[in-house]
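Apart from one protein chain that is not included, each protein chain of the complex appears where it belongs.
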Amino acid sequence: MSSPELVNVVIDGRDVQVPKGTGMVETALAAGIEIPVFCYEPRLGSPIGACRMCLCEVDGMPKLQTACTMAAQDGLVLRTAQTSDKAAEGQDAVLEFILLNHPLDCPDCDKGGECPLQDLTFRWGPGNTRMRFPKRTFDKPIPISPLIGLDRERCILCYRCTRFSELVAEDGQLVAVNRGAQSVIATFEDEPYRAHFSGNVIEVCPVGALTSTTYRFRARPWEIQNVPTVCGLCPVGCNIWATTREGKLARILSRNHPEVDEGWLCDKGRFAYGHLRAEDRITAPLRRVRRRGFERVSWEEALDEAERGLRAAEGSVVVALSGGETVEQATALARLTQDGLGSRAAILPETSHPALDRFRAPLSAIRDADVCLVIGDDPVVERAPIVDLWLRQARRAGAEIITVHPAGSVPLEPGSAAWACAALTSADAPKELRPAVRSLKRAERVALVWSENDPTGGAYIAALAEKLGPKSSVYFLPRTPNGRGIAAAWGRADEPPADGEIGALIVSGDEVARDPGVRELAERARFVLAAVMFESEVTLWSHLVLPGTSYLERDGTTINLEGRPQRLRRAVTPPVDEELAFFAELAGRFGVEVDPWPGRLPDAHAPLPARTEADAPVKAPAARAPKRRRRGLEVVRYRGLFSGAAVARVPQLQFQRSLAEVELSAADALQRGIENGNLVRVSSNGTSRTLTARINRRLRAGVVRIENEHANGLEASVEVTHA
Amino acid sequence: MADARYDRIRKIAAKYPERRSAMMPALRLAQDAHGGWLPAEALREVADALDLAPAEVEAVATFYDMFNLEPVGRHLVEVCTNLSCALAGAKQVVDALEIELGIPPGETSNDGEVTFRLIECAGGCGYAPVVVVDHLYREPTRPEDVPGLVEELRGR
Partner (left out) sequence: MAAELTVLTGAYDHDLTRLAEYRAVGGYRQLTRARKMKPPAVIEEISKASLRGRGGAGFPMGRKLGLVPPADKRQGPAYVVVNADESEPGAFKDREIIRRVPHRLLEGCLIAAHAIQAEAVFIYIRGEYLAEALVLEAAIDEARLAGLFGQVKVLLHRGAGAYICGEESALLESLEGNRGQPRPRPPFPPVAGLYMQPTLINNVQTVASVPAIIELGAERYAQLGVASAPGTVVYSLSGNVNRPGNYELPLGVTLRELVFEHGQGIADGRALKAIIPGGSSVPVFTPDQLDVQLDFDSVQAAGSYLGSAAVIVVDERACMVQLALRAEKFYVHESCGKCTPCREGTRWLVRLLEKIEAGDGTQADLDLVAEVCDRIEGKSLCALGDFAVWCVGSYLEKFRDEFQRHVDEGRCPYGGESSTEGVPAPSDQHTHTAMAQVPA
């Protein structure tokens, strides 16, 4: 890319040079001048010039102009309120109008103290009002969802929240209704704002109109500390501020990493922190007594018990990792088990193909791609939510988005991903893939996103990238937050013994504790050590239960889906010390020295390591096109974002869980006389579930899609009938 | 029925370079099909046909005067009271209608027959006062024309 043309602009008498087309708010900032804004927020699409707060005087223009809608051009001379009386008068007028009906209830407003309206009124506003009429009132706050309260009196109609809903998340659920002075922000028929990213509207609101129900009246800004850390709930690793008050977690805010999250968070990342204080949290080491009972033991006693159990295993040890551990925790477990106990048997959350690092790119590069190929049966938004926002942004910027899955733009059979990767570069691609082949060939920048489980850890998509060449970036979406880091920390893993007794099983984390396979191993183990936050079936089988910690309670390193190492910071103190300390000490008892202190990456936004060089061509196993089933409907299952141990413990998040629905294609629905919203029975050999039918006009015929939780017990092929 | 409307809306949408442009024709279609107003169900139908969220449709429907978000009578009687009509005695026409219909502007008669409301300039200023009956202009309408007009509506 050629470097952009620089232009000279004069703002308040100061000369400043910026690339042509830079917004005037940013240009002024470059000159050290602040132009106040409310509606302007570049992440929400093109400026709308609605609030009028940024009125400035421009040479050669009779009327005041909004700086937010202007771009830097050579010779532009602009005067802000600081040097232009006319602009100052304009700004004063706008603030007077904004405050006409604003309740000024700052003392009991959550936004107080960190409110742009307060700040700008303080700096630029009129000292009094000439409005002598009673202010407009509304019922307040109105819960627009269990997570968000709307105060229409405070709303200044800057349309930031509605633009987020329309132009960023594209959920279209939060809108302005009515016209003129009667305009209010609303959801459809006052239904809850139920969308993956809804919480961001709280953060973009420049006043206290949209507030978090989980933070409401919890803290004043001068009582809080904001800890810079990283979300540990999915492989994106959004950068966050963990706000604490008196040692307790009070809220999560975004900490805009422009390459990773652009300042957006999903609702799971924003609101799931409530699980830290769940009632069923394990807060002390527990030792099994008798058959079913447990007793609290001390840290030392727990160490003794663990040592005893592991020694008795005589090298027959299996470790099951969840994928949420830090690199340091996983390393400590690896050293303990591999060096101290002599076993490499492990259940790892995933594998990660080394070739992925050859096509590494920041997530933000998706936005700059001209073709994005999304391949795999899992909805991206459920697996790595922010990636979905990047893809939407790419589409808005003009990219072609090709989605290859049963409800995609290329609606292939379920399970086609591996085969399609190969077919997309073969000379005789099947007809349905040919347009995609052409697009990929023509494109100058390609983003390849893989979104389903893959035992090869990304070999298929890496092979496709290799054929397309360096113009392609690969985003392999792991299943777990730090699966990549953990796989690397463990190294080569041996399969756990298929049958027979096991000496010891170490279960790390709540996710894997819920795995039926692990439960089965637990039944075969003489000694089970589980480090988990909450009780589960496995803890009932355990001999020793260590209180696990959350990502908000740990220090350490985590590697996101891009391959970017980021630093987790302990925001709040866990009930007892974290797993790393325990396993490091335990390793010591087996003569292995493990550093109990986590590595220290800088707090600042972490950079992405450079791409690695190719050492050998990518070898992907051969894959065949799946066969069409002759009978019944094929079930595609996916794991909903709002699931798992943390989500289950936050009452306000329950409405976000996947509904008990089955998605049907229009053709299959028609054939069965099923309409949208009908209750239907989904059945396979002997089991059946009653679900609500949701017709998905994009879904391929012959396929139904059900979220895991609601597909329990169903087989791969089902029939759907009226309930 | 709803399926037929889906197809009709898709057909209208196909005439425009972008589907969303069919929003207003689609809302009009839905309104006509739902007795002159837009219940939530109607908004959902339009949203479905245009691949939008229902809220996006509601946002548009509530912006325009001619989309009714509450039930209306079988007949719609609207009186312009903007400047030219005001100067020509629109107030007297409104008063006459209020007496004759037995309801103030903004309401629907108890029998559900007539919705009576005021409107802004309808573009009949030269033939003021303007009364619009079921979307057709009666220009001018004098207070003395009102009894006949109401009788005609009741008879229809």
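Going in written order, the chains are labelled A and B, and every chain counts its residues from 1.
Note that a contact is a pair of C-beta atoms (placed from the backbone, for glycine too) under 8 Å apart; a residue touches a chain by one contact, two chains touch by 3 or more.
Keep in mind the model is a prediction, meaning the values are calculated, not measured.
Novice: Which one, B:R10, B:H34 or B:R117, makes contact with the chain that was left out?
Specialist: Missing-chain contact among the listed residues: B:R117.
Novice: Using the touch definition up top, pick the residue from B:V60, B:A96 or B:V114 that touches the left-out chain.
Specialist: B:V60
Novice: Among the options A:V184, A:A488, A:A625 or A:A701, which residue touches the chain absent from this view?
Specialist: In the full complex, the listed residue that touches the missing chain is A:V184.
Novice: Since one chain isn't shown, list which residues of subunit A touch it in the complete complex.
Specialist: Here the touching residues of subunit A are 47-53, 55, 63-64, 66, 69, 89-90, 93-94, 96-98, 100-101, 130-131, 133-134, 136-139, 142, 152, 156-157, 159, 176-184, 186, 190.
Novice: Need a quick check: the contact residues on subunit B for the chain that isn't drawn.
Specialist: Here the touching residues of subunit B are 15-18, 20-25, 27-28, 50, 58-70, 81-84, 86-91, 94, 105-106, 117-128, 132, 135-137.
One rule holds for everything that comes next: only the chains that are shown with their structure count from here on.
Novice: So, what's the distance in Å between the C-alpha centres of subunit B and subunit A?
Specialist: 46
Novice: Taking the touch rule as given, give the residues of subunit A at its contact with subunit B in the complex, in rising order.
Specialist: Touching subunit B from subunit A are residues 162, 166, 171-179, 186-189.
Novice: Provide the residue numbers of subunit B that touch subunit A in the complex, in ascending order.
Specialist: 40, 43, 52-56, 58-59, 62-64
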